[in-house]
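Quick one: structure below, then a few questions.
The complex appears here minus one protein chain, its other protein chains still in place.
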């Protein structure tokens, strides 16, 4: 941070600023240079907003699990974000973007990730300008998407899964499963060739996370006592509604980066205007999700469950993610409202199926993700319903089966579930050794 | 997110990057294009920062109400932000910015909100360039200001107002009341013509929210037991100081977008330097608010109430919002310090008046907002004290009376207050059906 020791730059700038001194005309900024800077800046801003979503998932899940499992949920979330970064570097990025041509395992340690300092290598500046953005900024932005996928799984399986099997699954999901289906579309693979359309990842990110979570939930089984022998669903209320609310707001904020920066370019007036469209549509879909949920709940149950309202926002966001650019605001509102309605009806449906999804991630990310993807042709004439369905089925089948296999192998080998005693005691005492709220639950856990 | 499928762009960029190949000279970026991108980016960044303030209000209020009402406060905050977006789209934006010319109700569904994708329509690019920013980005930025106004009301009326009447009031505030007074100034209406000056909304946003809250607080009445028959003020301490602190920091952060992006332009060296001034002045006013409060509290009470310190930061921020650009740093410090002092003296004064403001929003947003607005001429020679007073009175009178009427109608029709039994039980159990902290308050509520 030496602000006054940039002599070379300062001197050259001075020459430019005072052309009379140097008898030169002012130097103008080229379109390719400014576009490169704007595009890269878009990835960086979008990237840090999506990175922030990792905190959003952590808070959402910490709020929705019981206090005896909160430390574990925090630990899982910071660990999975870290693992995602390492695995996407070691394997995932090359697998996703070069896989089809260069062989899935051909170029580990992402050699393309970083340009040399100052774009100093020969021909590198020209090469960078020809892609239009810094490779590092792109890698960062893609990496946080990969991490988001892993975050989705974490919530569904909370309160009964062991730490290390979960982290091993995260290694495989972020290093292999997500990049493989990602390569089909964003890696310009076969789905892309057929015209499948998923702007920011309703299917590629959210449904993939949802399918992996669903496979895990089925193989792992429900929490002890969640479904009584008489068929009753036993409520297991989350420990902190404000943390869940905070997490939802964090995710909503991060989604502007998630969808907005998926425009991938900000260097023209058309691109930046499109990003503005995306911001507005993303916000309105979420707003419509919330309002739909609270109205439906009031009508059906005469009460407004705040956790459902939060999930309504998220479902609206997931729904608009497949196509946040093309819709009008009215279309975005409808798309988000249906997402909200999905939450209202899918959450009890899953409970009837005895699929125990602790935070509601399957309705929000999987079902609303399918909805958002299938409805793309409504606003985007370049997409077709048949191809959208093909993509949903292909990616869903692959992820569900592959995830199921991984979960089954983990279950059969090292085991994935804590003992019933440990589950009763809570994972924080059993596995982490640190209680989340040691002073607040001194009187003994209620649930 | 197809990073490698931008053939048209890549090809044209390649031509530009390697002019020798194409025998062309480099293409330069025009001033209008780069200014358009910078201006739009300013609205987008400012917009997401102000959106984040919705989370700040949610956390501040969740921390300052008792645990039995925390879920309700979370529900209200995410709902009001959603409603604000929908209503500002349906009515508010056109009412605020076209009202004077086009009739208040002439153009619902904000037809001007979004340009077509890629600015593709005929003549649209030229039209967009002539305004200097994307219409969608402007709409997004204006919308989050509207939502902020509604957030202010939520805190004051906490712990005894029913959910739906509050939400109905939010519909009217965000769709009609805020836009009407907004049109007088930012919609280039009669106050603007007279030279009223309110850079980022000490009056138009914060005092409006404060007046609406004050009218509600008077009509709704104090919480049961807050003021004893012997004239004692009964403390009802908030449930979580760290959440209130978090909310304050979130608001402080968001305020850089609130004030900074109200410069409305970032495409020249003068504009971006002015934004820098605004950042510094905004920060220093808040800092002075905090330091003033803690020193005054230590002198007067020999103790430093942390919630007062938090409100000192917010009062400093509100105070500088009417004019964050013109002051010197020293002036900003003085303006913020007076804001802090207002909190110290106004909070007990309101209690003496038996106006029950749960989070202190009236001192912070209304009284400090008046202060910030009246002091504008000290640093900005284009403003006059008389006109500032006129604007404060006109906007205050309209908002207080109109809000009061709405609250009175709601009270007389569907009722605005929960029963005393429900208030005692807490709104979370009575109306939301979800306890905020089901495991922490098992031993029974203390208050």
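Labels for the chains are A and B, by order of writing; each one numbers its residues from 1.
What we mean here is this: a residue touches a chain if its C-beta (ideal position, glycine included) is under 8 Å from a C-beta of that chain, and two chains touch if they have at least 3 such contacts.
Keep in mind the model is a prediction, meaning the values are calculated, not measured.
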Given B:218, B:272 or B:389, the one touching the chain that is not displayed: B:272
Missing-chain contacts mapped onto subunit A: 1-6, 9-10, 13-14, 16-18, 26-29, 33-34, 36-37, 40-41, 43-45, 47-48, 51-52, 54-55, 58-59, 62-63, 70-72, 74-75, 77-79, 81-83, 85-86, 89, 109-110, 113-115, 117-120, 125, 128-129, 134-137, 139-140, 143, 163-164, 167, 240, 243, 246, 431-440, 442-443
Touch residues of subunit B, complete complex, unshown partner: 28-35, 38, 45, 49, 66-67, 97, 126, 129-132, 138, 142, 145, 185-188, 192, 199-201, 237-242, 244-246, 248-250, 252-253, 256, 260, 262, 264-277, 279-280, 283-284, 286-291, 294, 298, 301, 303-307, 309-310, 313, 325-326, 328-330, 333, 437, 440-441, 443, 445-447
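The definition used in the following text is that only the chains that are shown with their structure count from here on.
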Between subunit A and subunit B, centroid-to-centroid distance (C-alpha), Å: 29
